[in-house]
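Structure, as structure tokens:
Only one protein chain is missing from this complex, and each of the others stays in its spot.
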Amino acid sequence: MSEFLHQYAFLIVPIIKVAILVLVVLTVDAYLTWLERKVIAHIQARWGPHRVGPHGLMQPLADGLKFIFKEDPMPANVDKPAYFIAPFVALMLALTSLAVIPFGPQKFTLWGYESSLGIADVNISLLVLFAITALGVYGVALAGWASNNKYSLLGGLRSSAQMISYELALTLSVVGVLLIAGSFSLREIVEQQGTSNLGFLSWNLFGFGHGIGFTQIIGFSCFFIAAIAETNRVPFDLPEAESELVAGFHTEYASMKFAMFFIGEYTSMVAVSCLATILFFGGWLSPFPASWTFTYYVPSLLFIPFGLWMIYDGIHYENIFGRIVLPGIGTVLTVVGIALILFPPANHLLQGLFWFALKVFIFMFVYIWMRGTLPRFRYDQLMSFGWKFLLPVSIANVVLTSAVILWRMH
Amino acid sequence: MHPILDYLWIIPLLPLVGSAINGIFGWNWSKTTINAVALGSTGLSFLCAIEAVREFLDYFAQYHQPFTKHFVDWIVAYKDLTIGFDLQIDHLTVVMLLVVTGVGFLIHIYSTGYMAHEEGYFRFFAYMNLFMFFMLILVLAANYTLLFVGWEGVGLCSYLLIGFYYLRHAAAQAGKKAFIVNRIGDFGFMLGMFLLFRTFHSLDFHTVFEAASQPSVAHESLGQFGVLTVACLLLFMGATGKSAQIPLYVWLPDAMEGPTPVSALIHAATMVTAGVYVVARSHVLFLHSETAMYVVAIVGCATAFFAATIGLVQSDIKKVLAYSTVSQLGYMFLGCGVGAFSAGIFHLMTHAFFKALLFLSAGSVIHAMGGEQDMWHMGGLASKIKVTFWCMLFGTIAIAGFFPFAAFFSKDAILFAAFNSEHGGKALYAVGLLAAVLTSFYMFRLVWLTFFGKNRYDEHHVHVHESPRNMTVPLMILAFLSLTGGWFAFPALFGGKDYFTDFLSPVFASGETAGGEALHSLELALSGVAMVAATLGLIVAWRMYSKDVKRGPETGLHKLLYNKYYVDEIYQAVIVNPLIWISRNILWKAVDEGTIDGAVNGIAYGVREIGDGVRHAQSGNTRSYAVWVLVGAVVVFGIIFWPILHPVLFGGVR
Amino acid sequence: MNASLAIFFVLAAVAVAAAVSLILQRHPIHSALSLIVVMVALAGLYLLMGAEFVAAVQIIVYGGAVMVLFVFVIMLLNAGEEEHTNFSKLAAYAGIPMAVAVAGLIAAAITRSTLPPAQDPTALTSTKSLSMLLFQDFVYPFELTSFLILVAILGAIVLAQREGN
Partner (left out) sequence: MIPTSYYLILSAILFGLGMIAFVFKRNIITIFMAIELMLNAVNLAFVAFSTAFGKSDGEVFVLFVIVVAAAEAAVGLGIIILTARNRRSLNVERVDLLKL
């Protein structure tokens, strides 16, 4: 048994990692929807989902079941192959993009096969990521074209145009970071952000790790805006502008196919957030200088109070189910927090993941926040903004950064 | 040291500049301005010529050789063909130079009066100056090519001036005739030049004559049809064309269509003597070939007689003078032919004087008669236009050869030379003498018909008036010259030396036929005979025309003569018409339209047919093109990969 | 039969199959999809050969830009199934044989020619050295290509704009 494992570890370990990742990502997506609805509701002074489970915590589950069991009608004379392929393309590419993202610093050895946190650790991971993002267009375009529906077609064309337009800005805004890091490997990019002992100041966003002048704030701004556009989110969500295109390219899709688009979108949101975290926010690095060892207890300091609050809040919940579930979760969190204090190795293991997750969560929140806040762009505004403002600015950023680097070299 | 010699080109250049100025700007200038330019340029070049002569004599006294100067390279074509713009002066050139510029200048002055009322005044003088330019080039040239340039140039000017009244059909025709007939002669001339170049690998006079005087060459030409003979004959062919000798004389009488000053300058004094000049210039070559000399002498002699006979009965005053010119030129060639080159040139000079005088006087008469040229409508003019009459009389006496006028000396010298030249000289002399009789006859006939008897014209329409001063003065000067022109040879009569021959001796020293003092008594005797001949002509003319005569019916011989032996008609029938027929039916219809056009059209047609066939490959269908590309690729790869592939394909073989 | 060889054969099979489907598909958009597959497969082959950068560029530019352009145009012109006209007899009869002949010649030449032994992909130059080559030895051609792109953009704009504006 074990020698079998040892022999084929190079296959088995990645498979396991992929399984775990997919599960996690799907769950995260599901609860992102819940989070989004909740947050927007509260922004709009509503309750949001509140029926299914306490605080509507079971809502995603219900939605999933609904998606699975719903009828899947197919419009007349659509282009079948394209119609079927499109959602798969969308979802698959989105998931694949996560494959090259490193989630933590650690390398561990399982059955004599050394691997890292993260599926594949290729040394051009960033390029691969962009390559996959570039292909992301097809899902939308094909869907829009195949549905044999003018609104869908318009939506598809719009989103494709939007994607390739902002892809340029996206890629170029990253070049600054690449110039500083001198590598395509995300892991190396993160690591070189931690070289100095300045904490968050040495992140590429501020760039003090290398001395004054390497700040990538411009780059980050361009990147984030372009990323939003890439993922068709507000305020760039024209492809699915209900008011004008009745939901754009996925108008004709129902049930599971629609779900695929949906999941794909959220996954790509996650992926982009991870990317932003890695490139500009030091990935899994903690915002404090590495020498401040006491900061290792920050996770616990977050978990324990939150858990205690949940217990307190839970026991006052109106229905019995909630009174059981919420305190349970609270207990778990508190226990984890205490455990982290008690077992430093585990704590050490979790540090990277914690900070990474926290940063990504913040990004997701910003996404949702913007959706609750900003109005939608007009199409021509979108295009002219992308081509006439974003692209030049990111190019200027590249020139600036390379100039600074040259200046520093001499 | 020699300002003019060093810049010899100034002499021809001046008339050219004058011609250019008049020709370009003269069209709306006043006659005064045009006169200033034309006369100024000509006169200046005359003065320059005199100065050049003075300097040359000085130079000759120093170096005893002709003056030659190379100015610029003109043609550098072949390793041994380098033709420069070289000018040369020797004693022969001196004579020609003075005659051309001097007489030319006088005639220019005359023209200002004669042409005063003509259209195209500026055009006339532009042509005249241009003619002067080319003529000077001709006489100054130091190699045959440059000489040929002048030769063709004067031909051109003669054409332009004959056709000066280009609105008159006859004038235009005459111009063309002169041009074409000259072309025939020039053809021979060019062949001669080619032959010379082929033989001596040069065309410079100096080189050619040096080489020709080598005994080897002389030996080579002993076979009577050696290279030199042929070359000389060809050159002489050119000379016959230019100097209107048998058989190419036909153009000169027609050339009288031009204005009279033109006839005087070009067709009497200067251009037509170019042939004689060439023969004299090339005497070194001619002396090597007795045949050529014979031909020259015989042709000259024949022309002298033949033209004189025609001159007997012409009624147009200018035609008479034209034929007399032809026959006088014949004399000159006779002189050259019998080896008396200096005598020929001597006659050339004197003839230039008196013939110019005669023509200008005739022009004056015509001017007086208001354009009338037929002598049968004149008569009794002697009292009305005295100056003209006397000048004409001077000229007549001079040409008739009375003592002590010019032709007496020059013609005598020729006849004497002919008389005591070996083989057949006597015959030549006899014919020459006969021609002299005829000459004095038709000249006096002209005088009587024109100036004496009762007038045969209509008083009311024609207002006879003496010509203006600017016409009569040149007449007087020429009259004086034609009286004194011959006196260089005066002492020869009394056993003294002939200064003219003496002057030219540096040039002709090589081959003058000796004579002179040895047979002094004989020469005196022959002079007497010549006088008698002239008097005979005078008396006959007096007998026939002194009393007023009616124009008799032309019959028999008279008719034949009056129609110039029908030579023009014969030429027309024998040469011109066949040529036209050949050109039209063979060269044009068969060769040009049939062969050349046919070939061209055929090629075009073939191309079109082929294109029509191939065009179907151009279907415009991209897929077909793609397949063609593939076919090409297969071929190319097959060739490139052949060394690798043939084991695959033909591995089994052997 | 080691892993890389297996991967090679898989990718090669995919590529060829997709190319064939490019030919057999009646609808241009399906041909376009097949072509995308071919390109991705080729990218994989490049990775296999250790040419990572080229692989990435292959997908980004070809897959992400050029083919998207194609798909756009197809959508824009709303191209339907292609009609199987046969106006060109030559293409109908000689076309495919000729193409096969060319390919065969090349293949034969390849099999006949002596090639250098394949090297270990890991030994291949890294992206960094590639960039060195590109920006030092080939810098002028590189700049020229940028001009080319500029010209192409202008040309495309001029061509595609309607007479109206």
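Note that the chains are named A, B and C in the order they appear, and that numbering of residues resets to 1 at the start of each chain.
The rule is simple: a residue touches a chain if its C-beta (ideal position, glycine included) is under 8 Å from a C-beta of that chain, and two chains touch if they have at least 3 such contacts.
For clarity, every value in this text was computed on a predicted model and none was experimentally measured.
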item	value
Visible chains that the absent chain touches, using the contact criterion stated earlier	B, C
Residues of chain C in contact with the chain not shown	4-5, 8, 12, 15-16, 19-20, 22-23, 28, 31-32, 35, 38-39, 42, 45-46, 48-51, 53-54, 57-58, 61-62, 65-66, 69-70, 73-74, 76-77, 79, 82-88, 91, 95-96, 98-100, 102-104, 106-107, 110-111, 115-121, 123-125, 129-130, 133-134, 138, 141, 145, 148-149, 151-153, 155-160
Residues of chain B (touch criterion as defined above) contacting the omitted chain	619-623, 626-627, 630
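By definition in this document, only the chains that are shown with their structure count from here on.
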item	value
Topology of the chain contact graph, where touching chains are joined (line, ring, star, complete, other)	line
Central chain of the complex, centres being mean CA coordinates	C
Chain pair with more C-beta contacts, A-C versus B-C	A-C
Geometric centre distance via CA averages, chain B-chain A, whole Å	112
Distance between chain centroids, defined by C-alpha means - chain B, chain C (Å)	87
Separation of mean Cα positions, chain C and chain A [Å, integer]	32
Two or more partner chains touched - positions in chain A	none
Residue numbers of chain C (touch at least two other chains)	none
Contact set on chain C toward chain B in their complex	87-88, 90-91, 94-95, 98-99, 101-102, 105-106, 108-109, 112-113
Chain C partner contacts - residues on chain A that touch it in the complex	79, 81-82, 85, 122-124, 127-128, 130-135, 137-138, 141-142, 145, 153, 156-157, 160-161, 164, 167, 171, 182, 184
Footprint of chain A on chain C - complex, ascending	27, 29-30, 33, 36, 40, 43, 52-53, 55-56, 59-60, 63-65, 68, 71-72, 75-76, 127-128
